[in-house]
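Note that one protein chain is taken out, while the other chains of the complex remain in position.
Residue numbering begins at 1 within each chain, and the chains themselves are lettered A, B and C in the order written.
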Amino acid sequence: MNTYDDDQVGRARVADSPELLAYYDELAQLDAGALWTVANEIEPWYPQPKSVPVLWRYRDLRPLVAKALAMVKAEDAGRRVVMLVNPGRKEHSAAVGLLYTGLQIMGPGESMSAHRHAAAALRFVHEGTGAWTIVDGQKLKVGPGDFAITPNGTWHEHGNESHDAPVIWQDGLDIPLTNTLDANFYEIHPELHQRPGPVVNSSVLSHGANLLPYGLEKWTRPYSPVLGYPWEPSYQALRNLAKATGGSPYDGVIMEYTNPLTGGPVMPTMGAHLQLLRPGQRTRAHRHTGSVVYTAAKGRGVSVIAGQRLPWQQGDIFCVPSWAWHEHANLDPNEDACLFSFNDFPVMRSLGFLREEAYPDHDGHQPVADRQP
Amino acid sequence: MNTYDDDQVGRARVADSPELLAYYDELAQLDAGALWTVANEIEPWYPQPKSVPVLWRYRDLRPLVAKALAMVKAEDAGRRVVMLVNPGRKEHSAAVGLLYTGLQIMGPGESMSAHRHAAAALRFVHEGTGAWTIVDGQKLKVGPGDFAITPNGTWHEHGNESHDAPVIWQDGLDIPLTNTLDANFYEIHPELHQRPGPVVNSSVLSHGANLLPYGLEKWTRPYSPVLGYPWEPSYQALRNLAKATGGSPYDGVIMEYTNPLTGGPVMPTMGAHLQLLRPGQRTRAHRHTGSVVYTAAKGRGVSVIAGQRLPWQQGDIFCVPSWAWHEHANLDPNEDACLFSFNDFPVMRSLGFLREEAYPDHDGHQPVADRQP
Amino acid sequence: MNTYDDDQVGRARVADSPELLAYYDELAQLDAGALWTVANEIEPWYPQPKSVPVLWRYRDLRPLVAKALAMVKAEDAGRRVVMLVNPGRKEHSAAVGLLYTGLQIMGPGESMSAHRHAAAALRFVHEGTGAWTIVDGQKLKVGPGDFAITPNGTWHEHGNESHDAPVIWQDGLDIPLTNTLDANFYEIHPELHQRPGPVVNSSVLSHGANLLPYGLEKWTRPYSPVLGYPWEPSYQALRNLAKATGGSPYDGVIMEYTNPLTGGPVMPTMGAHLQLLRPGQRTRAHRHTGSVVYTAAKGRGVSVIAGQRLPWQQGDIFCVPSWAWHEHANLDPNEDACLFSFNDFPVMRSLGFLREEAYPDHDGHQPVADRQP
Partner (left out) sequence: MNTYDDDQVGRARVADSPELLAYYDELAQLDAGALWTVANEIEPWYPQPKSVPVLWRYRDLRPLVAKALAMVKAEDAGRRVVMLVNPGRKEHSAAVGLLYTGLQIMGPGESMSAHRHAAAALRFVHEGTGAWTIVDGQKLKVGPGDFAITPNGTWHEHGNESHDAPVIWQDGLDIPLTNTLDANFYEIHPELHQRPGPVVNSSVLSHGANLLPYGLEKWTRPYSPVLGYPWEPSYQALRNLAKATGGSPYDGVIMEYTNPLTGGPVMPTMGAHLQLLRPGQRTRAHRHTGSVVYTAAKGRGVSVIAGQRLPWQQGDIFCVPSWAWHEHANLDPNEDACLFSFNDFPVMRSLGFLREEAYPDHDGHQPVADRQP
């Protein structure tokens, strides 16, 4: 018998009958139902995500993002964001699984008002040098390739202090998760703006090189005290690791942005990685529970996700649904390529749902339907 | 301005225009959208659960549950369960939030085949003395009022060794959560049945009185090594606590079934409580994130949930959606009343979403729309 | 070459010479020395405890303990205690390693004044029914076989409310450890006595059967919230475990008194066990780092420690030094025998020093010098 055959002992296989249909009606009147009518659907053999692999090309999106600058006022939009919506997850405004992502644009000199919410946010800067954010009173300046966090419950507001160029950064949030858990709250800052402390980037200055500030007030919050992870040292850390290790067969040389107080993810609901594919490197396929949004941070390559080829270059965004096979390749023979990504692995790990599997056939590579470039 | 008014700075308030509608179409073609069109909805001021308070009366359900015994064969149904479905959560087969519950009946001498899944399960026995379950090779006998767990990934199978009376127990599972996270797996035991070890109830025998077995193999799984929590000592523990403390203003004398290795919940996704309301006690209202399914384990009383009076007696089941005000009262002037409940608090706590608030007005009591009994 | 031979590369083997002796003098004048003159001594091949196995017979000690009642006034002695002193550890007043133990006697109606110290204490009651202790305002009554704790920094005072019989209990403290670490503090209660709360034994009443009080103030102290572990349920837990498991080859059926919030030891510096030897049972020898003080709580038997036979019966106390081989036997063919013990394993475990080894020869039994009974 086929492993995934529902017509076997241990699966529900009750045929409808007039009596049963009447019985189901009786149950429905008591806000009840018969488990066996839905059992095979709600207890699937393996995850059945509605999310599909999607590639969002930066060159396609950027003009539309720029257009928003003129079309809506920041103060009316709240935040001027083009969100990326998975065709299978429209009702959740999710890019994949329970993760939201979008491209936010701020014009020269613009700033947004302060608010906070139970949803956690992160940023990855695509372009512009004038971006700043104030998180719980701490001002942080961020530039291209920088990664920053705005944890659950922190007051935050953003702006662009450039005189001539817009900022475009990518937001990542766990909004769909927070709503699914009926746990979202939103609050506008009573004074609309925070008063930042005198030192810019203080959390970045305070943490580095495997040393921690000592004798200061104990940090008890469930997220990283480091609010920003600038591109240059992060990329350098990755290059150093590349000297020391061969890396993962599935991910190349890969590091996680961490909370230096725990070695764990930056926030309890979302983690983030930076990975390097050596010139010409092609990884093997694997799959795991948990959803991932990838952004090409450097170079160009192609990822094969659930058998679909998604070619990418710097700025492009794509997603991997839970339990989908995926593998990556750097198409440049001379330069390394880097992928930034964020995920819901911390959720999967905390709740005991993390599972991983290597692709067993064809030397670890999936067959692809479409043509090679 | 009203706190929860969407027409203020910090909320989205962009009016539609022909240009914008055209723009939205352009975005949609790229699997994108404008955040401000959904922002106020996906970032609500406070949780907006679709679940509503529901009371399921045991005296109404029991005849229908009993009917299933005759109408469907266990081997066809997989498990013969009448599930309780919240009118607002039908698409998830959820009783409330992301929690599933149902009443399972097993006839004298019946047994089910063994399987396992990523969803975690728990049981609370309503009636019958012949119930047994085998969890990862350990046989456990359970009777009325007993609480037992079947954690994520454990092989399990059940039966009723009584010669004359059916068993009815209540299942609680995190199936909706597991599916929402795209993390469910299901597997039928290759031999359809396990071979249990020689000692029945061994985990119950091995843990008690604040001592732990020493020098045995280290337990590294993320759930309690205690698989069963019998009624008698649990109720006794509650009565002892009642001698030592006044209890919680919102919950009376309340205890959590715990993993004795961590002091934490029995499983990473679901916790369970047993609480005692003294004769005539009426608690004050509070609300919190997280959903709860209650079962009246002893006595009779009334709970007011989101302003609705739900009178209950032993065997009845009701639910409290996330962030709904709720308070309980024991209507018996002479006997204590007990509520068993299970919840998703471990999820809320791990992910940093737990929040609680006392009802501020009317001495802690909600106004109710309907008549008093 | 013999494994433990100091005459090999990797050990110090510098012969004295006039030049070197002069050099050593030069070093001494600068508060310095040459490592190689002491290296082999301070870096031994394996632990070299100065403690030796000792058996203290209760029938020998009791008369002397009773004598103290008449000879010194409680208020002059502070506490009227006969301490047990290992011949190898006199300068530390230690029974073994860095553990102190003694027998304290309180006459009918006597009570002691309140104090606190950085050293942690525990009690095991030998005789008398009137004993009480107040620990941080909580009154606890204890009887024969009961185990109680007085953690680091808690105010405590004791007494005997019997009208006619003395109380004799055994104190266990980490005084030698606390002093060795230069960390002891002592303070007399400003009012000489505490005012206990209305409920006696409240922590015992509040914890049991693998449930924990919920919704009370969060316990953040580094020791168990349970201050007393009465004999009856503890012994019953042990008997239950004996039904479920064969037990340890070295210790029989053994349980650790635990902090139900962590599954760990009752205090960060001392742990305690209760173990049962079945009628006639003889365990195999092992050794481990860490020191142990044993008290025969029930029955009679013999332990072989570092090749010495120490026969014991109820009330007797004996010790096992770090890294000494030890094995136990119950000499009664019909009744079980129980050993209570306390140890410094929590220290060894926290600091990464715990190591264990089974005795490899003679079927796990040491040769003994003296005659068998």
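To be clear about the criterion, a contact is a pair of C-beta atoms (placed from the backbone, for glycine too) under 8 Å apart; a residue touches a chain by one contact, two chains touch by 3 or more.
Please read these numbers as outputs of a predicted model, since none were measured by experiment.
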*Sort through A:V38, A:A237 or A:L354 and give me the one touching the missing partner chain.*
A:A237
_Sole contact to the chain not displayed, among C:T133, C:T150, C:T178 or C:S234_ = C:T178
*asked:* Just checking the interface: what residues of subunit A touch the absent partner chain?
replied: 199, 201-203, 205-216, 224, 226, 229, 233-234, 236-238, 240-241, 243-245, 248, 250-251, 254-263, 273-274
*Residue-wise, where is subunit C in contact with the chain that is not depicted?*
8-14, 19-20, 23, 26-27, 30-36, 38-39, 42-49, 51, 54, 56, 60-61, 64, 67-68, 71-72, 75-87, 93, 97-98, 100, 102, 113-115, 117-119, 152-153, 175-189, 192, 222-223, 268-269, 289-291, 321-323, 344, 347-348, 350-353, 355
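The working rule: only the chains that are shown with their structure count from here on.
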*Among all the other chains, which ones are in touch with both subunit A and subunit B?*
none
*Per the centroid of Cα atoms for each chain, what is the distance between subunit A and subunit B, given in Å?*
30
_Separation of subunit B from subunit C, taking each centre as the mean of its C-alpha atoms, in whole Å_ = 44
*Using the touch rule from the top of the page, what residues of subunit A touch 2 or more other chains?*
none
